[in-house]
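All protein chains of the complex are present and in place, except for one that has been dropped.
Let's turn to chain A:
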Amino acid sequence: MLRFEHVSKRYPDAGEALTDVSFHLHRGEMAFLTGRSGAGKSTLLKLIAMMEQCTRGSVSLDGQDITRIGERKIPYMRRNLGLIFQDYKLLNDRTVFDNVALPLVVSGYNHQEVARRVRASLDKVGLLGKEKKHPLALSGGEQQRVGIARAIVNKPKLILADEPTGNLDPDLSAEVMFMFEQFKQVGVTVLIASHDIELINHLGHRVLTLDKGHLVAS
């Protein structure tokens, strides 16, 4: 599903962020990506999200090489991804409904289909009935769940989460992780960057550990 082969990424001014990283995530696999800050977690996620391109090696997603993907193809390829951020990245001037609907609107679904899928998605994260609220009227945990609803609304093949529980208390974190496990159950591949070692160990999934750009454990 997600394959890294001898991937290195060098930034012109910051030096090498990733060195010879190789791993493979299967369909429906859930894994944690961990390491100290600056170990290259963000860089690795950016390569998958096509926000950066690697300097050497190759990255492929669902059998398609995205290493040197053209600018024009990126939007269509990104529709296979569900991205979740630590700071939620919601549009605060829009309602919860509009936030979750964005990936569908962008892909050109009609009104009824958008409404149906947004509701299904909000139902999965337990926020049905809050469609008309604005993100800032919600708690942090709820905002993150809006972010998750947005990530899954387009039925992505791969969910990438960057420190999704970074701003949440342990109870909420466990709740969010439980949701990710449910997605895994229906065949979605999930990759979560986190340094919440306790929670990671408790859940017992595969762990990819980065240290100074090297993959030291997978």
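As a convention for this text, a contact is a pair of C-beta atoms (placed from the backbone, for glycine too) under 8 Å apart; a residue touches a chain by one contact, two chains touch by 3 or more; residues count from 1.
In this text, contacts and distances are computed from a predicted model.
Between the listed names "Cell division protein FtsX", "Hydrolase", "Response regulatory domain-containing protein" or "Large ribosomal subunit protein bL17", the UniProt record for the complex's undisplayed chain reads "Cell division protein FtsX".
Touching the missing chain, out of A:7, A:61, A:83 or A:138, is residue A:83. Residue in contact with the omitted chain (choice from A:113, A:181 or A:211): A:113. Among A:38, A:75 or A:170, the one in contact with the hidden chain is A:75.
Mapped onto chain A, the footprint of the missing chain covers residues 49, 51, 71-72, 75-79, 81, 83, 89-91, 102-103, 105-111, 113, 150, 154.
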